[in-house]
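In this view, the complex is presented without one of its protein chains, the others remaining in place.
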Amino acid sequence: MTDPIQRARDGDPDAFRVLYEGHVGRIYALCLRLSGDPARAEELVQDTFVRAWEKLPGFRGESAFGTWLFRIAVNVVHAEGRSRGRREARVALTADTDALPAPGRAPDPGTRLDMEQAIAGLPEGARTVFLLYDVEGYQHAEIARMTGIAEGTSKAQLFRARRLLREVLSP
Amino acid sequence: MRIAMSCLVLLAALPPGAGAQAPSHQGRAIAPAAAVRIFNLAGTVRVTGWNRDSIDVTAVVPEGAGRLVFGGGSGGVKLGIDPPVGVVNYPGSLVEVKVSSLARVWIKTESAEILVSGLTSSVDVSSVSGRIVITGEVAQVSAESMDGGIDVEVTAALVRLKSAGGAIVLRGQATDATLSTVSGAATAVVRGLERGRMETVGGNLTFDTELRAGGNYTLESHSGDINIRLPAAVNGAVDLSALEGRVVNRLTKNPVRSANRGRGESAAFSAGTADADLVARTFKGTITIELQTN
Partner (left out) sequence: MTCAQLDQLLDDYLDDRLDAAVRGDLESHLAGCGNCRAAEERLRTVLEGARRLPRSIDPPRNLWPEIAARLPAREAPAVAGRITWRRWLPLAAAAVLLIAVTAVVTRQLSRRPPVIAAAPTPAPTAGAGFASDRDYVLAAEDLERVLREGRDRLAPATVEIIERNLALIDAAIAEAREALRADPANADLRALLWGAHRQKLDLLDRATRLTRS
C-alpha cells in the first residue's frame, strides 16, 4: 500500500478520501471553533478539503500533513470571514456529539461548554492563536507560519486571549 | 404502529413495584435553536415541538433493551438508547421528546418508528425499516429510509424524501421537493411547488400539483406508472414520454403520438403564459395525465 498522500497528490480521490477520513474530525473541530457556527463549519470543512486537493501537488512534506491542512483551514476560515464581513451572533456550539458528558453525571460548571462559549467570544486573532497554541499544541513559530502573523504577534495574541478567558471564566 | 403497540402492551404488562421499568426522565434548558440528536434503534421515537426553551425526555426502556443516555449543553443535546452490547434481538424502547419548536432535530433509528410534529426549523431523520411520520410547518425536512414508509404532511420550503422499498407520501405546501424511491410508491400532493423531482425505478409515482411560473418538474420511472394530476388550466409546457410504455392524456385534447419507432408513446403540449416545464419519462410504465379532483 503506497502512501495515501503520494497517491492523492497523483490525483487519486480514493486516497484523498482516506486523508479526509483521518483528518476531518480535527478540521471540523477547528472550523467549528473558529467560526462558532456548525453550519458554516461544514462549509468551511468542505472548502478546506477542496483547497487541499487543489494545493496537494505543491505539498512537499516540509511539515506534517495535518499541520499543512490546518494552515489551509485557518486561511479558508479567515478568507471567508473577511469576505463575509461577519459579526453575526455566535451561536453556541452544538452537535459535538462525541464529546458530551457521560450520562448521569452531574452538570459540571466551568467545563466544556462554558469553555467553548468563552473561546467563541474571543476576538478573532486571539481566538485563532489560543486554539492553535493551547488547544492544538502548536508553537508560536508554527502558528506564525500558519497564519502569516509575526511570532511576537502570536505571543501577544495568546496573552490577550488567556487574559480575556481568565476574566470570562472567573467565578 | 406495531412497534408502538408492542411498547404499550409491554408497558401495560409490567408489574408495579420492583422490577418495573419506570420511565426514565431527563430534561434541561436549551437555546431555542439548539441542535438535538436522537437515536434509538428499535421501538419508537416521538418528538413534539413546544413553546418553551427546554427539552424534556421520557424514555421507557424495557429490561435488556439498553439504557437512556442524555448529554450536552444548552446549545446541543444528544440523547438516545444505548443498546445492550453483543445482543441482536432486544426489545424496543419508547423515547418521547418535547423540545423547543425552533430546535434543529436529527433522528436516527433502525427499526424504530419516528413520529415528529410541531417543529419549525429543520428535521432530518433516517431509519432503516421504521415508519416515519412528520407533520407541521417546518422549514426543511429530510427523511430517509430503506424499507419504511415515509408520510409527511407539512408546509415547508425544502423537502427531501428517500426510500428504497418503502412508500413515500408528501402532502401540503412545499417550494422545493424531491421524492426518490427504488421500488416503493411515491405520492406528492403539493401546492406552491416551484421545483419538484420524483424518481423511481419500479414504484408508481403520483404527482398532484399546479404549475407555477418558472417552475421545473421532473418525473422519472423505469417500470413504474406515472400519474399526473393538474388543474384544468395548464400554465406551462408538458412533455410526456413513454419509451416502451403508454401515455394517456385525459387532461387536454392534444393527441398521444406513437414514439420510439412505434414501441412507445409520447405527448407534448403547452398552454398559458408561465414558463413552467413539466417533464415525465418512463421506460415501460404508463404515464397518465388527468384533471385534479380536489
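Quick notes on this structure:
Letters are used for the chains, namely A and B, taken in the order the chains are written, and counting of residues starts over at 1 for each.
To be clear about the criterion, a residue touches a chain if its C-beta (ideal position, glycine included) is under 8 Å from a C-beta of that chain, and two chains touch if they have at least 3 such contacts.
Quantities reported herein were computed from a predicted structural model and do not represent experimental measurements.
Checked against the hidden chain, the listed residues B:82, B:147 or B:290 yield one contact partner: B:147. Interface with the hidden chain, as seen from chain B, comprises residues 35, 37, 106, 108, 110, 124, 128-129, 140, 142, 144, 146-147, 158, 160, 162, 164-165, 176, 180, 182-183, 195, 199, 201-202, 216, 218, 220, 222-223, 237, 239, 241, 243-244, 260-261, 268, 277, 279, 281-284. Listed by residue number, the positions of chain A touching the unshown chain are 7, 10-14, 16-17, 20-21, 24-26, 28-29, 32, 38, 41-43, 45-46, 49-50, 53-54, 57, 95-99, 110-112, 114-116, 119, 130, 134-136, 158-159, 162, 165-166, 169-170.
One rule holds for everything that comes next: only the chains that are shown with their structure count from here on.
Distance between chain centres (mean CA atoms), chain A to chain B: 36 Å.
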